[in-house]
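Here is the structure we will look at, set down as C-alpha cells.
Our next item is chain A:
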Amino acid sequence: MQIEFEQRGKYLLIQPKGRLDASWSEHFTDTILRQIREGKHHLVIDASEMDFLSSAGIRALLMVYKELSIVQGSFAVSNPTAFVEQTLSTSGFQMWLKKGLPEDLPAAGVGGETDAAENSGIQSFVLNENARLSAAEPADWRPWEVVEKERVQMLTFSKNICALGIGSAAGTFEEARDHFGEFLAAAGNVVYQPPDEQAPPDYLIAEKQFLPRMQCVQALSCKGEMAHLLRFAPTKAIPFYTASALLKHILDQIEGKPAGFVVLGEIEGLVGTALIRSPGRIRENRDMTFPEVRDWLTFCGERSYSHQQALITGIVSRAGATRLPSMPSAPDVATHMHGAVFPYQPLPNGKIDLEIAIAKFFNGPPPLAVMHLTDDDRPAVGLGESALVRGACWFGALENPEVLS
Partner candidate 1 sequence: MLKVESISKTFHANTVNEVRALHDVCLTIEDGSFTGIIGTNGSGKSTLLNAVAGTFMPDAGSIHLAGHNITGWPEYKRASLVGRVFQDPFAGTAPDMSIAENVAIAMKRGQHRSLQFAVTRTFRDDVADRVRTLKMGLEDRLDNPIGTLSGGQRQALTLLMATWTRPKLLLLDEHTAALDPKSAAKVAELTKIIIEREKLTALMVTHSMQQAVELPDRIIMMHRGTIVEDYQQERKQRVRVPDLMATFDRVQKRELFDESVAGMLEVQYC
Partner candidate 2 sequence: MSLIIGAFTMGLILSLLSLGMFISFRMIRFTDITVDGSITLGASISAVMIVQGYSPWLAVSVSILGGALAGAITGILYTRFKIQEILSGILMMTALYSINLRVMGKSNIPLLDVTTISTGMEGILAKMTGSASKVDILGWQVPVGDLAVFATSGIIAILIACILCAFLFTHAGTALRAAGSNPQMVRAQGVNNKTMIVFGLSMANGLVALAGSLLAQYQGFADVQMGIGMMVWGLASIIIGEALVGKTSIGLTLTGVILGTILFRLLIAIALRWGLNPNDLKLVTALFVFAALVAPAWIGKMSKKVKGGFLHAES
C-alpha cells in the first residue's frame, strides 16, 4: 500500500492506493496518527484507488476517526470505489462516505499555506481582559530544613487554583510526614509523586463535592482566572520551544509583570528532579552534599519523556522582581515550575478551554511522572532545559506579585 498526502487549505487529502487489510492497517494507522499529532485535524481520505477494505482496515479508519473526534476534527472518505462504499455502508459507517471532495477544498497546488499559518508558530488569544490572578505562598519549606508541623499547611485545590509544591495527600501531618513529594495542581486536579522511585504518581480529581486536599510543606499558588492563551507549534525554523522561550513570550505579552501559567504540550524533552525521600525524614537543618543528596533526590539523567504530553504549572517573573531563582540559560527570567507527564493525547487546535483540556488527561491513562523542572546548564554534559514541541499555554499577570518578593 502506498499513501500520499496533500495539504489543501485546512484539509489534509490522503490517497491510499491498494489494499487496506490486516497487513497494512497498522502502518496506515501509524502514518495517519502521526499527521494528526502534527496538528492536521481535518482529514479527507480519497478512496478512489483503495481496492480493498477488510475489517482490520475498518478498524484502522475507526481509530483515526476516534482520534479526530477527540480534537474536534473532521473525517471523510471521498470517492470510494464500489467495494469500499459497499463495505463501509454495510458495516454502518456510511456517515464517513462523501460522493465528492468537500466543497471548500481548495484546488490542488494551493498547498498548505493557509493551514500552516494557523497550525504553526505562535498564536495569541486574549481570553478575558478582566480576568484576575493572585499569588500566594502558603508554605515555604526550603531544602534541607527540618519540616516543622506548624509550617505545614493543609491546602484545598478548587477549580480556580493552579499550584505547585511539595506535599502529601495523607490526612494528618503524622501520616504525611514520610510521604512528602512534588505535586502540581490545576483546574481542580492534583498530580503528586510519592517520594519513592518505584511508585507511580498518584492523582486526585475534583468531583461533585470533593475537592483535592494536600498537606503541603512547600506551595506556590495562583488563584483566579487566566487572561491569556498562547498556542505554539513548530515551524521549519523553530522545531520546538524551550521553557525559557515560552516564558519570554509570556513576559513579553504582559509587559514583564510576574505571571502564573499552566502549559499543556507535547514533550520534546523534560529535564528535572524529584524527591525520593520525604523531607519529613530530615532530622536537622543542614546542607545536603554529594553523594548523600542522591538518597534524597533523583535526577532524570537524560532528556526524558519525549513524545508524551506534559502538564506544567509555574510562576514566572523578570529576574530580581521576585525571589524566584533565575534560569541559567535566560538569566533575566526567573521561575519555579513543576511538570507532570501524561501519555500522549492530541489537543484540539485553536482557542481551547483550560479546564476541559486538562480534564481529558486526568480522566485518561494514568500519569507517568511529576518533577521539579530544572535548567541543566552544566558545561558539556548539561542536558539543557525542558522543551515542548506544540501545545497550549494559559497565563495571567499576578495582581499581588509583592507576596513573592
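On the choice of candidates, all candidates are chains of the complex that A comes from, given by their letters.
What to note about this one:
Keep this in mind: contacts are C-beta pairs under 8 Å (C-beta built on N, C-alpha and C of every residue); 3 or more make two chains touch, one makes a residue touch a chain; residues count from 1.
As the structure is a prediction and not an experimental result, all values here were calculated from the model.
As listed, 1 or 2 are all part of this complex, and the one touching chain A is 1.
Within the complex formed with candidate 1, the chain A residues making contact are 142-143, 197-198, 273, 289-291, 293-294, 297-302, 325, 328, 336, 372, 374-378, 381-382.
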